[in-house]
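Okay, handing you the structure first.
The other protein chains are all here in position, but one chain of the complex has been omitted.
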Amino acid sequence: MEQLLANPYLPSIVMTVVIILVFPLVAGYIVLAERKVLADLQVRLGPMRVGPYGVLQPLADALKLMIKEDIIPAKSDRWIFWLSPVVSTFTALSAFAVLPLSDRFFVADVNIGILFILAMSSIGALGIILGGWSANSKYSLMGSLRAAAQMVSYEVPLGFATVTAIMCAGTLSMQGVIHSQLERGVWGAFDNYGLMLVPTVLFIIAGTAETNRAPFDLPEAESELVAGFHTEYSGFRWALFFLAEYAAIVVISSLGVTLFFGGWLRPFPNVAWLEMPLNTAFPAALFAVMGLGCLKGVPRQVINGFRLLMLALGLGFLAVGGLFLLPAANEAVIGLFWFLFKLAVMVYLFIWYRGTFPRFRYDQLMDVGWKWLIPLSMGGLIVNGIVQLLVRG
Amino acid sequence: MAATTLEPASVDGDTFLDSNELVLNMGPQHPSTHGVLRVILKLDGETVLGTDCVIGYLHRGVEKIAEDRTYQQFAPYVDRMDYVAAVSNGLGYCMAVEKLLDVEIPERAQCVRVILTELNRVASHLLWLGTHALDIGAITPVFLCFREREEVLKIFEKYCGARLTTHAFRIGGLQYETYDTFEKDCVAFCDLMEEKVKEYHDLLTGNRIWVKRTTGVGILTAEDCKAYGVTGPLLRAAGVAWDLRKAQPYCGYEKYDFEIPTREGADTFDRYIVRMREMEQSCRIIRQAVDALPSGPIKGKVAKVIKPPPGEAYVSIEAPKGELGYYVVSDGSLKPYRVRVRPPSFVNLAALDKMCRGSLVADVVAIIGTIDIVLGEVDR
Partner (left out) sequence: MPSAPWEGSLPAAIKERFGDGIEGAVLLGGQKLLTVGLPSAAGVLASLRDDHGFDYLVDVTAVHWPKRERPFDIVWILYSFAANERIRVKTTAADGEAVPSVTGLYNSADWLEREAFDMFGVRFEGHPDLRRILMPDEWDGYPLRKEYGILQQDGAWVRENLKIESAQ
């Protein structure tokens, strides 16, 4: 036992298991958040039936998807059809290994972290392409063709934007990037006299395209290709694609947060007097408001079980809020809090796009990619490099 | 409803006969064919080389049913053709039979007919706008449009009890007197609508992706429109200020002051603008009609048993989708000898191939949306 606890790989293994176990649930709740936010944009209520305000909807969805009949089209390439959701999910979850959730919560801090994420995201595209091809359906095929073209075109500006950030930070390690931002006392996005904003914006646009989210959701363009590459998938296989998509969103958002928005650093990391209001008061207040909101909702529930759940949720939020007031606990989780908070903002942005923009057309997508994003990202790289050379010597 | 006979298609005169060609079957179960339309696309990559529409999946034999029903009994059936503009359908049919009977419709009935048809025009355009935006990938407008359309349906419901297939009019006039707050509701709806149209403009007209997706897509020039018999907003977006409400006024439309919105570009974006402005013009007509609503009887001198003299009449009205005509032949019996419907959706849809050739798959969806078809009317 002693020996086991002393094993240096133990924390990593525990983290890995936790991520693999917890992330599907997190993805489910991102879906719920998406449905709720979209519903709010669209003057609807969203899911309201399963649990109070629909909070148990993800569990019901997961259950439904798991017990659904597994259909493999008769003329599909069975092995590849089986393999592709696995590839997608596996690669998307692998990328979590290098995410710096905070200064103490991470699986591994490797010196090629960013490279690893980009590699995994590229292989993830393979899952989509294979899945679309193996289903032997024309809609799937066109979806995967679009996916292939889109990945190739948008990985270039994504890569350039990332390289610019790496150049600014001077390291490929995810933790290293954040430490560099701490040393320089400014978020990556505002470094180099604000010139880094160019790659930041390009990263967000290319990242949206890379994760196939609206307005770049051409591979699954519902109104044209029915469901694109996953037209023929159903049940749990489809759920795996879904999981992979949301994992990819989280990974790309995390990468963006790490490279440009200071990762687990609080805003204005070098302004000392903001320590108390930002690191203690803000999270405590945030959770207190959420908790009180839940408590206020208790009397509105008619089913006793739902009331209990709302009560538990409210008290839970209040307890978490209280945790931030304890210095020892605060120190342990504040990094995680900021990382997840920034991540949530990024994910919200993705959802917001979906509620606002129409879809690009295939040729327009290519136009935007090759004629605007790639030249701009290259320009951003060169200009930032020159400025850095002149200023830092 | 027939298997395709797509010829080796050509774009700009070049015949493509290579292995890149792909025949894609779109529909009848497809999210954006607006019902059970089946379009067989011949593609080279994403470029459309040719299309073939297969229709008839919703064919219910409305024209045959007419021969087996009395004139009054058939009236509710016409609502089931273009079910999003049921009031217009009913108006056309009633007017055709009234023409055969040669009856005078009281002023008040005319006026209420105008109000309800214009309300229905707005409702139809709202549904079009929402689904069209959905086709192009904007998922939010559809809910906003349904919110406003609900107000129209509420007025219908209060007026005659039905929301969609209203059967609002009767041969000779109206069945029901308007309800107490009818005028107020209509004006309130116009106020709401004029404000909301601005909201839609904010959401879509200023959106660069929307403009890029619709400009230059599905062009059908005025000459082509006339050759294909395409009417309604498609014709007006091609620069022809032709609207039956102005050209051959009926129901007292000559008394109202309104404009025919036109655009010159003949593309999807222009049709969008034309329909948006038509909604505003409809509100203008409703306001005037409500102001001028006379008192008096609501039904003309029509016998309980409708038995028109032998003869025939063709009456057409400006439905939200174009010219909606009814050709009714009477042999002097209780039942119509033949009722022919000239459906705007059916005729406009025939121009789909012309509009689609050379465009991309995503455009096909946009073009189907911009024609504004209702399959109930295409197939009858």
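Labels for the chains are A and B, by order of writing; each one numbers its residues from 1.
Heads up, the rule we're going with is that contacts are C-beta pairs under 8 Å (C-beta built on N, C-alpha and C of every residue); 3 or more make two chains touch, one makes a residue touch a chain.
What you see is a predicted model; the values in this text were computed from it and never measured.
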{"item": "Displayed chains contacting the withheld chain", "value": "B"}
{"item": "Candidate in contact with the missing chain, chosen from B:80, B:99 or B:213", "value": "B:99"}
{"item": "Residue of B:240, B:289 or B:319 in touch with the missing chain, whole complex considered", "value": "B:240"}
{"item": "Residue among B:229, B:252, B:265 or B:358 touching the omitted chain", "value": "B:229"}
{"item": "Where the unshown chain meets chain B, residue by residue", "value": "1-3, 5, 55-56, 59, 61, 63-65, 67-68, 99-100, 102, 224, 226-230, 240, 242, 247-248, 309-314, 316, 323, 325, 327, 329, 337-338, 340, 342, 346-347, 349-351, 354, 379-380"}
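Here, only the chains that are shown with their structure count from here on.
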{"item": "Between chain A and chain B, centroid-to-centroid distance (C-alpha), Å", "value": "44"}
{"item": "Chain A residues within the chain B interface of the complex", "value": "38, 41-44, 138-139, 142, 214-215, 217-218, 221-226, 354-364"}
{"item": "Interface residues, chain B side, partner chain A - complex", "value": "22, 24-25, 30-32, 46, 133-140, 142-144, 147, 203-204, 207, 209-210, 212-213, 360-365"}
